[in-house]
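With one protein chain withheld, the remaining protein chains of the complex are depicted in position.
The chains carry the letters A, B, C and D, assigned in the order they are written, with residues numbered from 1 in each.
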Amino acid sequence: MADFLQLLISGLATGAIYALAAIGFTLLWQTSQTINFAQGEFVMLPAFFALVAMTWLGLPFAVAVVIAIVCSMLVLGLMFKVVVVQPLIKQGVLPLVISTIALSVLLKEGVKDVYSAEAQPFPTLFPDVTLSVAGVAVSLAQVGVLVVAFGTIVALQWFLGATRIGRQMQATAQNPTVARILGVPVERMILYTFLINAVLAAMASILISPIYLAKFSNGESLGLAAFVAAIVGGFNQVRGAIVGGLLIGVVDNLAAAYVSTSYRQAVPLILLVAIILFRPQGLLGRREERAV
Amino acid sequence: MTAVLEVRDIAKSFGGVHAVQGVSFDVHEGEILGIIGPNGSGKSTLFNCILGQLAPTRGEVRIDGRNVSGKRPSELNRLGISRTFQLLQVFPQLTVRENLILAGQEHKGSRLGRLFGARDAGLGAAADRMIDFFRLGHLAHENAGGLSYGQQKLLDAAMAFMAGPRLVLLDEPAGGVNLTMLASLKERLQAINRETRATFVVIEHNMEFVMALCSRIIVLAEGRIIAEGEPAAVRRDPKVIEAYLGH
Amino acid sequence: MLVLAPIDLTGIGIPYPGLKRYGTYIMTLWLVTAIAAMGVNLIVGYAGLETLAQAAFVGIGAYVTALMVKAGWPFGLAFLASGVAAFAVGIMLGFPALRVRKHYLAFVTLAFSVLAWLVFRNEQWLTGGVMGIGDISRPTLFGHTLRRHVDFYWFVLAITAVLTFALWWIIRSPWGRAFTALRENPIRAESLGVDVRLYTLLAFAIGSAYGGLAGSLYAPLVEFIDPNPFALGPSLLFMLMVVVGGAGRFAGPFVGAAVAVLLPEWLRFAEGFYLLIYAVLVMTMMAFCPTGIMGLAERLLPARRRPTAAATAPLLGEAKP
Amino acid sequence: QDTIKIPNIIELSGGGATVGNNWKNGSQLAAEEINAAGGILGKKIRLEFVDTASDPGKARAAVQRALDEEPIAIFGPIYSGSVSATLKLTADAETAQIMGGEAANLTAQGSKYLFRTSFGQNVSMPKIANYLRDEVKAKSVAVVYVNNDFGKGGRDAIIKELKERNIAVAADLSTEAGQADFAADVIKLKGANADAIFVYLNEEESARFLREAKKQGLNRPLIGETTLLGQKVIDLAGDAADGVKGHVGLTVDAPIPAIQEFGRKFQARYNYKPDHNGVKGYIAVYMLKAAAEKAGKLQPKAIAAALHGLTITPDKTPGILIEATWDDTGEIDRISFLGEVKDGKQVITQILPKLKK
Partner (left out) sequence: MGADTILTLDNVVSGYGKMTILNGTTAAIRRAAITTVIGPNGAGKSTMFKTVFGLLGARTGRITFDGADTTRCTPRQMLDRGMCYVPQGRNIFPELSVRHNLELGGVAMPDQSRLGARIEAMMARFPILREKAAAQASTLSGGQQKLLEVARGLLLDPKLMLIDEPSIGLSPLMVQEVFAILKDLRDKGVTILLIEQNAKQALEMSDYGLVLEQGQARIEDAAGNVLSDPRIAQLFLGGGLAPAQQVA
């Protein structure tokens, strides 16, 4: 029983990481109908901004964190929007998806060539304390990630659904031409989307890098897990990300413990296929209706 | 006269919205039936239930006396039933001519035969005639997505005729079509109706068109039939005037 | 230096005079890659579906061939079996996706891609696991071994020619039109008697079979296989290849595969940075010419006046499917 | 022509990127030193680095290409799968392939042109097994390994050795490259109740594993091979690495001045501490130099022949760092170490002699 609890708690903590990364998927889906295959790399990169600030410029951690967020907004927000998305938004989804695949290669290789191919330790925002509750060990960092993930998702959900700007962002995604006709500042809405995504990615990066270690290739497995989490939770609902993320984290752990370690990756994927078959809108997603 | 299409107590609900609430009617061979009714009265939903696009909550659809509930749209189409949609539905990146050939090809020969047969499945000439009739000649090799609204609407209707159907269900074919073209469209429908005894069911809000075209009209309101009969009689029906035509 | 212009070779099929063994090898690899990419083009470019599992199908073909050849079966049989196996798995995979909308096929294939890789890796008794299978011999043709690179190149070229013709035939037949109809407007297609389910399955399975056939040639080409080239990443690269070459354009896969296989050659001077350059090139390409290299070529060669997708896209949401 | 080009076909991207980049930096460092000292047989050398993207097919293409230019030797690949895919080519071309693969079966395939730069698992695992039996006195051992060719090869080798020594395998856990969460694995290990745990993972995963083990209070001896005791893991895992023990094939922390000097040079040049792959790349170049000098000519076949049975000693070739001998299967023999991590430092506790002297 203690084992099971330990698995559950650890799974939730890892799941919160996936959730943080998955928010980006759902956000970009909702606001630009794009699948961002570089999302994993988006979460990998900001930690390196902070590392550069600390090791090359010798700045303290707190400053480095701020710099990381600002740089992310510039690079993953502004530049991504201007250089990648802007020219492509009218061209349909496929070229944009391909561009994000290329971008993921670019970011990964860029970090490797510019900074290092080695994994880097990363300081934590939370004290390195392990709490032991009823025989279950939880680290404070994990709790922190969980809390932040929850908070962010609630806030984002509210922002998109309940504010005018949020709805203008959604409108832009669903029909940019009409949005423009109605006077929605389409360009700006797209920019907001990517700025928000960049900030989220930066937060995720800084929260998870102490646990995950900063490494150029982190985006691969993280991206996949986040992607699966987003689908399981419901692609068109921001709050789906948290359910999907937590579920994938827990299922992954349980699978490793009770099914097979060499097939542990398979279990979340089978779950994914089952979800697609029996509840394609995802656990929390809403049905997209009326095709004719 | 045999009923080509029998609709028995069809109902369809979306959650709490009861779009169609038990509609029954027959359509006889060679008939042109009009369906009118206020916006949201369930006309399109009814079509979608008849044609397998939506699964009705209850009820049954028969073609030539055979129950076809649960058949997929493509199967129904191959039984000789074609349709148009209320919202424009063409293949934007195929040319006008390709759109028309596509509309007929699944009725020509066997599937494997089509793989090894002619590129246009023997429909080139038929497509060209159709293009001429709808005055789309200069656009035959343009992508359909580049056509104006009314032109797309005509193309949409033309596609429904390509396979030489026995029963055609048209959902607002007239909307956005120039009145002169509309007159030709009407004549065309009537000609096909005379020559091949094809049967038509037409949803339309353009009353002149409906009155001139249809031999019988069904009026839907809130998912139920509120009136049925000859065009002139329906038009005088106070219930219809109240719910639909206005004064 | 080896600056290969693939166009010189496709037409005449003669290995470049300056090519050594490596050049021939790379040309063969290009052809094999192009076969798999043709399959992706059918699925993505023509039928408008999405596949993130082509590398897994290449893997299925490669393993089937490797195992059969090692067990003493003739290559011809192994080649057919590889295609059939990929076709069959394609159909099985397509089924669940039929129940739901378009993007979900991509998700299902993504899951499959990882699952297939796990099987390749974990089932060591069959696939050799992470250690792979080595010593896969090249076929013999009429008692003449194709062990030499050039011989094998000719063999692959002949097969590529046959497969290219077959696909060209399919695409120009009414089937091809039906596939395009799936891409453009499946609901309308269904109402016109196009059996959308069947054609979806067919497109997906035929495209996957091309992957399997490519894999069947890949195994004897490299003479060694392990799970790595059949993972998710390479599947994404197949998509990328096809779109860069020009999705929905017949020559697209050949061009895309050329870029993917040969570009590292051209960028050799950049050593470790070639991936960076490649990525930047792809992104620039997409930004300025989302219809790919073939689309660009069409635009630059004014002879054929065919409005491109971008030019004819309705300004308003009128024809949005 | 005054410079000779030596192709390095290594993992610069994909799963093996870390490994390949270490090799690249190590070999580059050696090449610069050799060139500064006059080159090999009077010729300057230039290393060419070609990426395999960690893919055997690409590796094969790259090796084929390199061979077409008739180099005097080929360096790499490092991933055993890629070595498997290419060793026939170098054998056909009669060109020495100095590579980084550690899988046991590589040298068993009969190529006369394949040379290791580090112990194969067929050499290191018996040493670990002896250590587990003699020093740890374990009756049962749990094995946790990363499921790639490196980890799986090691796992197969150690299990064979453990069986031979009548040590029970209490658990046999595969993990994924890039795995983040080791909670389930640690729980399983706790349940296995083994006398010792043999950990055979890549650096980051080693670190994550050690942290999780500490968090959950896994109090069994953690035994590793080279990687687990590496400085990188210690840096990443922090105090969670304290107490791990094991066998170290080659390490910059070995109590040998030449090696430590190499570590410093590398650190100064590249700003991080090399792992054993950096050392492999470094000595590869010196192997070539020594062999070429023995052969007296820059001819591939002669160089390969010269490497067989060659013993390179640091007094004549300082860059080799430790005396090493290659037998006629290309297997390397040299001293190795037993060590443990104390207070965030790797401490060498014992030096194991060469197998054949």
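The criterion applied here is as follows: a residue touches a chain if its C-beta (ideal position, glycine included) is under 8 Å from a C-beta of that chain, and two chains touch if they have at least 3 such contacts.
Keep in mind that what you see is a predicted model, and the values were worked out from it rather than measured.
**Student:** Hey, which of B:Ala3, B:Ala183 or B:Ile225 is the one touching the hidden chain?
**Tutor:** In the complete complex, the chain left out is touched by residue B:Ala183.
**Student:** Of the residues A:Thr55, A:Gln174 or A:Ser260, I need the one that contacts the missing chain.
**Tutor:** A:Gln174
**Student:** On subunit B, what residues meet the omitted chain?
**Tutor:** Counting only subunit B, the missing chain is touched by 14, 17, 36-41, 43-45, 86-88, 139, 146-151, 153-154, 171-172, 175-184, 186-187, 205-209, 211-212, 243-247.
**Student:** Tell me, which residues in subunit A touch the chain that this view leaves out?
**Tutor:** So the residues of subunit A touching the missing chain come out as 164, 167-168, 170-171, 174-175, 177-185, 236, 288-290.
The definition used in the following text is that only the chains that are shown with their structure count from here on.
**Student:** Can you tell me the least number of steps between subunit A and subunit C, where a step is a move to a chain it touches?
**Tutor:** The fewest touching-chain steps linking subunit A to subunit C number 1.
**Student:** Quick one: point me to the chain whose Cα centre is farthest from that of subunit D.
**Tutor:** B
**Student:** Could you give the separation in Å between the centres of subunit A and subunit B, each centre being the mean of its C-alpha atoms?
**Tutor:** Centres of subunit A and subunit B (C-alpha means) sit 47 Å apart.
**Student:** Two or more other chains in contact with one residue: find those residues in subunit C.
**Tutor:** Correct list: 121-122, 187, 233, 272, 275, 309, 313.
**Student:** Touching two or more other chains, which residues of subunit D qualify?
**Tutor:** As it turns out, subunit D has residues touching two or more other chains at 13, 15, 147.
**Student:** Taking the complex as given, what residues does subunit A use to touch subunit D?
**Tutor:** Residues of subunit A touching subunit D: 3, 6-7, 10-11, 13-14, 17, 108-109, 112, 116-119, 121, 130, 137, 139, 211-213, 215-218, 220-222, 249, 252-254, 256-257, 261-262, 264-265.
**Student:** Along subunit C, where are the residues that touch subunit B in the complex?
**Tutor:** Residues 170, 172-175, 177-178, 180-181, 183-185, 187-197, 307, 309, 311-314, 318-319, 321.
**Student:** Would you pull the subunit B residues touching subunit C in the complex into a rising list?
**Tutor:** Subunit B residues touching subunit C: 51, 53, 72-75, 77-78, 82-83, 85, 88-94, 98, 101-103, 105-108, 114-117, 119-121, 142-146, 149, 152, 159, 163.
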